[in-house]
Each structure stands twice: as structure tokens, then as C-alpha cells.
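Right, I'll just put the structure down here and ask away after.
Yeah, one chain of the complex is gone here, protein chain that is, but the others are all in their spots.
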Amino acid sequence: MIELGKYAGTVLAAYGVSLALLAGLIWHTIVANARARRDLERQERNG
Amino acid sequence: MSLLAVQDLAVSRGGMRAVEGVSFALEPGQALILRGPNGIGKTTLLRTVAGLQPALEGRIDMAGDCVAYAAHADGLKGALTVTENLRFWSSVFDGGPVAPALMAMDLEHLADRPAAALSAGQKRRLGLARLLVSGRPLWVLDEPTVSLDAPSVARFGVAVRAHLAGGGAALMATHIDLGLDEARVLDLTPYRARPGRDARPAGFNEAFA
Amino acid sequence: MSLLAVQDLAVSRGGMRAVEGVSFALEPGQALILRGPNGIGKTTLLRTVAGLQPALEGRIDMAGDCVAYAAHADGLKGALTVTENLRFWSSVFDGGPVAPALMAMDLEHLADRPAAALSAGQKRRLGLARLLVSGRPLWVLDEPTVSLDAPSVARFGVAVRAHLAGGGAALMATHIDLGLDEARVLDLTPYRARPGRDARPAGFNEAFA
Amino acid sequence: MSIWEYANPVKFMRLSGAVLPWVAAAAAICTVGGVLWGFLTPEDYKQGSTVKIVFLHVPAAMMAINIWVMMLVASLIWLIRRHHVSALAARAAAPIGAVMTLIALATGAIWGQPMWGTWWEWDPRLTSFLILLLFYVGYMALWSAIEDPDSAADLTCFLCLVGSVFALLSRYAVLFWNQGLHQGASLSVQSGERMSAVYRHPLYLSMLGFFLLFLALLLIRTRTEIRRRRLAALQAREIRR
Amino acid sequence: MLALLKRDLSLATRAGGGFGLGVAFFLILCALVPFGVGPESDALRPVAAGILWVGALLACLLSLDRIFALDHEDGSLDLLATSPLPLEGAVAVKALAHWITTGLPLIASAPLFGLLLHLPAHAVPWLVLSLLLGTPALSMLGAFGAAITVGLRRGGLLLSLLVLPLYIPTLLFGTEVVRRGAEGMATLTPVLFLAGITAGVLALIPFAAAAALRVNLR
Partner (left out) sequence: MLALLKRDLSLATRAGGGFGLGVAFFLILCALVPFGVGPESDALRPVAAGILWVGALLACLLSLDRIFALDHEDGSLDLLATSPLPLEGAVAVKALAHWITTGLPLIASAPLFGLLLHLPAHAVPWLVLSLLLGTPALSMLGAFGAAITVGLRRGGLLLSLLVLPLYIPTLLFGTEVVRRGAEGMATLTPVLFLAGITAGVLALIPFAAAAALRVNLR
């Protein structure tokens, strides 16, 4: 296990927050895209 | 020379074509009435002619600064009196005097009333009086006689005829009879943009079709 | 029993009497059309009957909570779709289902359109559909057919007749022909509050008489 | 064939669909690689292990600014050549930029706690980023408030132009207002004390990773916007009798 | 009632409804004040509680200004007044919808903004508590002001003018709670006052507001 010293909390918090924000952004991007594609395909099929 | 020449015009609203292929010309002294069912695009066409929105296709030829446009909203300030409202529009348009317009629309006895204290029909009459002071040759009117009683409709007819006789022209959309028998009528129904699956969206590379 | 009985009513607007001495009664199945020149006080009278402003004199007898009022502003939210708008009013009025109202006013194909993207006439049709879902017996309508094309006016006539046949009643103000030949007409002109020097201010001890 | 051809949505969809997997894969490799490498670097003698934060903080800060510049360019293209794809790309970029700004602010704030003994200080650099965040938020709020897509594109474009000028002005105004605590740019050549290679190389990699990540997300989000537009057009077509 | 609440919430969260704008405004205000006051944390710390409360109050006020005006313009208010819904209930529901869409997000974000203004950490729970107790009263008083000014064309500013004095007691006790909390003093008294004011406002103001609306509809 990597040694973080007395700043472990700080470093982990920084990585945690950033990765959470990035993950949220990526998740939102992918979900919105999938939804748009699904809706569009449904529309093209029976529209 | 004609005051307004519209060639093969297509207009759009909310990203969809409304009417297309409309052509007409208005000479001085002529009036044209647009008809058609609700939602076909009369208002949209009039706004396009007035220069408030761009045409999708086709061309509109007319001299600059010759349109006086009147829609449902009359551009009145409730806090100003009838005279003050008219005088303001007259000076913005470098137009004519206020008194004859008041007379023509039978508003003299209301001249000092704030516009907020007018009934629906009185407001509309004031909106029409604005046309008279604008001094513009081409009137573009969207349902001008809404809320007017029969004598006021007749008064409106007189005003339009006087305007035409003075070399003006008028383009109007309406559902009810204006009592202007000499006006040509253009029914927009045949120009409706193709409906159903064929309907073409307006713009954005025609929605990639 | 009559749905609405108006006895010797006087109404005021902006501190001045508009009409006075008006009496009429509406039985279930009847319709009454108010006529009169612009500014005589039709709108004021209708608002008084609807309970939005107090009567100056006279009495209005009717059951509580029986009025559905419709004026120029249709109470529509542009951000909501046609169906959502109707459904809201239906649940506020504990009224009926939405689908038949949409059908009656030919709005089915617009059901999912936001109300902001309707043309003037389509909006008005939606405003009338609201009456159908309100489930109220007495309709009080101020110029209901403004902006409607001829087929829509006919559709409105059908809806009113169905309402009357179902035991409802309707009180309407209009300047144009609604195509309701069976309706009684009441011209307000004779009831105009005495004009000129005799005109009495309304209220505040009749402005010291 | 000119580059403007790709402003055609069909062409854009085809091309972006083709390159997207590659960009996404590269982005994943570089981001994960850079951040992981950064996480495993040894401690700094002065800053301790907090130095590892730099591998998130600096790329995010850099992208936050660059994305705004990209939006400005896209807005100008829309204004001048009226290519819808470019307007939609500007719209798609804004949330990414906002998140990058947030990451820079959050990592900076967390870093500030041990280094400066405070979560937040009205230092010019930090303040400028807060202002940048405000501009992002306003831009996105305006996009979502306007219904007509073409009007929204035009109006947000005006906002972006005027906003850019004022963001720059604010930057200088803030400098005038308060001299700060924040590091200067130690990657730049002028600065005397350069970062040692141990930190520099993973930092470069993670910057590249963030850039590629932005590119991948931008492509996906632009595709989403285009699909939404087409969907709306199809629906409108159906409603119209 | 429920239908009205649902409609107001969905209108607020639709595009253009302005959900989240209150928080954004709050953020901007908290960011602007240091620009005026100066960046030093020593200058900011003593004013932080006050600024946060004034900011929340203004965000609340601004988002409220058209709570009835929009319904008045499009005629909905006339129709609501003739509907079986009691107008008092409609007022209460509209104030509730406003609180949910504006007050709650403000409360949730206040701790973060407290950071920006160097509010001491142990005062944060007091800030949240005071806002939780105080903001419902702000929404309801605002609804009263909005009802009074509903027919006016430039109601916004007049509304602020009428409502701000009514906000003073809430503001006073609210900041007092935070200040005492920050200094570790007893906070019971201001908390009780705050809760009392809010309870009284919630119980009585709907009637006043409904009466004002009826007058404005005439």
C-alpha cells in the first residue's frame, strides 16, 4: 500500500472528489446519449 | 410600381414550414385579405412581411420603411392617455397629426382617458388609430377587427378605403367579414406546407433529411 | 328553479357606473347573448356575475360554485402541453375527463404540443376545452369566438348545444354571430347608466351625491 | 472538400461515430495512466504527499480555461458561418468546462487547507476561477431557458462573446484588487525553479489525458444534441397535420 | 390543492422555470460581497452570517416576485378564484411550492457558501437550523407581498420595498442564532423567537394574502 503520510486525508479527498465529479459527468453524458439514441430510433421506426 | 411583391415565399414557425410557394403583389390602392384555418400560418406570414422574422425561401420586395404593422398586442401604455399614446407613435414614425386619427376612430371623448381604463374594443380602436398617424403606405394587419362592434367595423372600413384612395395598400388576415368588398382575397389553404411524413422541417440542413 | 337570476343589477368599472337596472334569468338549457357597443360594460357585467367583483346594486342569485368563466386570457401555461393544461384545470375543478374535451375542440393532434407553440385560434380552442372539463353548469363567456375560423365556430356551437342539452346554461358577450339561433339576445344599450351630467359616480357615498 | 463539410450533421455523425471509439480509448488510457502514475509519485520534500493533487488540479484548471476558449471559437463560427453543429458543440462543451472548473476549485480548496490553513482565500487566481464558474453557470442557464433552438444559439453566442471580454477584464481587475498566495506557472519556461521530471512527465500525460477525455465527451455530447434536434424535428413533423 | 402544487413544481423545474436560479443568485451575491468589502478574512468573518442571511433573503425575494403575477397575466388567477379551491389554500400551496423550489436548495447550499465567506465551521449547523426555521416565513411573507402587488406593472421593486421591512424580525433573529452559535453562546432564545415568528406567519398570512388577491382581482 502506498504511503501518504500525514496528508492522506487531503490527498484522498482531492482524488475522491475529482473522480466523483468526472464519473458523474461521464455517466450523465453516456446516459443522455443512450436516451437520445433510443428515443430517436423509436421515433424513426414508428414515426 | 407595386408597393409589395412577394415571390414564392415560404415561412416557418417553431422550426417547421407553415406555408410555402405564396406569391402576390400589392399595387397602391389595393387591399388583400388573407384567409385560412387556424394555425395555417397567417400571423407568421404577416410577421415575415413586416420584417420581424426572416423568410425561409423566396423574396419580398418593397421599399424600406414602408410597413405599419398591427397585431393582437396594440403597443399601448396603460399609464399614458389616449392622446399621449398616439402622439408618441406619431413622433416615432415621423407621422401625421393626432386629431384626425382620433376623430376617424371615434375616440375624441376618450382622448384624456388613460389607456388602461379602456374596454377591449376601445383599446383596439386606439391600436387602429395608430396606423393613421404612422403615415406609412403599407398596412399589415393581423385580425384588425377583433372585439369591435358593428359601427366600429364600419368606421374601420372607411379608414381603410381612405388609406387606399390616398395611394396606400393593406394586407390583412382575418376570419370574419371586414365589409371590404373591393379587396382581393387570398386563401392560404392550398399553400399549406406538405403535411404528414412529407412535411419538411425548416432549416438546420432540413433536419438532416 | 333557474340557474341564475339577476335582479336590477348595476355594475361599475373604474369608479363609474357602466350599466344599471339589468334583470334576466337563465333556466337550465337556456343561453343568453349580451350585445352592446364597445365600452358599455359587457365585460364588467360578466365579471360581476362570475363573482370576481361586487355588484353595486341589485342581486344575483345562483347556487355557489356553479360558474365557469372564460375571458380573453385563457389561463394557459405556455410551458405545459395542451393535455397537461387541461388536466390541471380538470383536477382543480374536480371536473371531467380530458379526452372528450380534446376531441370536441379538435385538439387531439396537438395534445402534446406546449401551449406556447399554438396559434391564436388554437389557444382559444384550448381555452374553450377548459370549459368542457370544468363540469360547471353555468358558462360565462366573454367574446368566446375571437380568432376562431369558421369550422371552429361551428364546433363551439355544437359544444354549447350539448352543454345546454345536458342541463347547463350559458351567458355570453359577443359582437359577432355565434350561430346559436336558439339563444336569447339581450342588448345592453337601453341599460346604459345615464350619461352626461346626470351620470352618477359609483360608491363613496356616491362621491358626496 | 473543405473542413466546413463536417458542419453537415450527417457527415459529422458519420465521422464522429468512426473516431469516437479511438478517442475514447486513448482518453481512458492517458487519463487513467497519468492520474495513476501521478498518484504513485514520491512525496515532495516541501509539500509532502499533497503534491499528488497537482495531477488533477493543473489539468483540470488548464482545461477549464481552454474549454471556454473553444466555446468562444465555436460561437464565432456559428455567428459567422451559421453551422449548427458548431453551436451545438459550444452547448455540449459548457457542462464539461463547468465540471473542470469545479474540479480545479475543489482540489484547490482541499489543497489549500494544509498548505495555507484555509479552505478558501480570495486570491486572484482562485477568484478568477470562481468568476469563470459563474460565467459557465450563466451560459448553461441561458441555453436551457430558451425554447427555440436557433434563438438560443444566437443569444448564448452573444453572451459568450460579451462574457469573454468581461471574464478577461475581471481577471485583471481581480489582480488589481488583491495580490495572492497562489503559485505562479512553474511549467512555463521563464520561471526559474522548474518542476523536476519526476512530476513533470506524469503531469504531461495526465494533461493529455484530460484533453482527450474532453474531446471524447464533447463528441458524445454533440452527438446527443444533434439527435435531440432531429428528434424534435421529427416530432414536430408528426404533429403537423 | 395537490394538483396546484404539482403544477407549480413542474412549471418551476421545466425549461425556463428558473429552478436553481435562486442558488446561483445566492452564489453570485456571496462572491460579489468580498469584491466590495475586500478579500481579507478578518474583514469577512464578522459579516459572514449577516451576508449569508441577507443573500438568502434576497434570493428568496427575487424568485418570488412573480409568483402570482404570471398567473394573473395569463388569467389563471381569475379562474382559480372561481374554482372550488379556497383562495387561502391556493396561496399556501403556492408559497409551499416556492419554498420547495427556492428555500430548500438555498439551505442545502448555504454551508458551502459559508466556506467562501470564512464562516467558522462550528457555526454552520446553526446557519442551517436558522435558515430551516426562517425561510418558510420568508416565502409566506413574500407571497403576501406578491398578492398585494399582483396587478402592478412594475411590481418587482415595489414588492421588495413592501416585503423587506416585514423580513426584518426574521433576519434579526436568524443572524442572532448564527452569531451566538459562532461564539458558543446560548441560542435557545433567538431560536424560539424565530420558530414563533414562522409559526405565526404560516398560520395567519394566508388569509391576508387571499384577501389582498380578492381585492386585486376586482
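Per-chain residue numbering starts at 1, and chain names A, B, C, D and E are given in the order in which the chains are listed.
Basically, a contact is a pair of C-beta atoms (placed from the backbone, for glycine too) under 8 Å apart; a residue touches a chain by one contact, two chains touch by 3 or more.
What you see is a predicted model, and the numbers here were worked out from it, not measured in a lab.
Note that the absent chain touches B, D, E when the full complex is taken as a whole.
Of the candidate positions E:Leu58, E:Leu115 or E:Ala195, contact with the unshown chain belongs to E:Leu58.
Contact with the omitted chain, checked across D:Val10, D:Leu169 or D:Val198, is made by D:Leu169. By the touch rule set out above, chain E reaches the unshown chain at residues 16-18, 21-22, 24-25, 28-29, 32-33, 35-38, 43, 46-47, 49-51, 53-54, 58, 62-63, 65-66, 70, 73, 152-154, 156-158, 160-161, 164-165, 168, 171-172, 175, 179. Within chain B, the residues in touch with the undisplayed chain are 50-54, 65, 67-69, 71-77, 79-80, 84, 88-89, 91-94, 130. Within the entire complex, the positions of chain D that touch the omitted partner chain are 131, 134-135, 137-138, 141-142, 145-146, 148, 150-151, 154-155, 158-159, 161-163, 166-167, 169-170, 172-174, 176-177.
By definition in this document, only the chains that are shown with their structure count from here on.
Here the chain-to-chain distance from chain B to chain D, counted in touching steps, is 1.
Taking the mean of all protein C-alpha atoms as the reference point, the chain centroid lying nearest to it belongs to E. Among the other chains, A has the CA centre that is most remote from the centre of chain B.
Our note on geometry: chain C versus chain D, Cα centroid distance of 56 Å, whole angstroms.
Rounded to a whole number, the gap between the C-alpha centres of chain C and chain E is 37 angstrom.
A separation of 34 Å divides the Cα centre of chain D from that of chain E. In chain B, 14, 197 are the positions where the chain touches two or more neighbouring chains simultaneously. For chain E, the set of residues touching two or more other chains reads 15-16.
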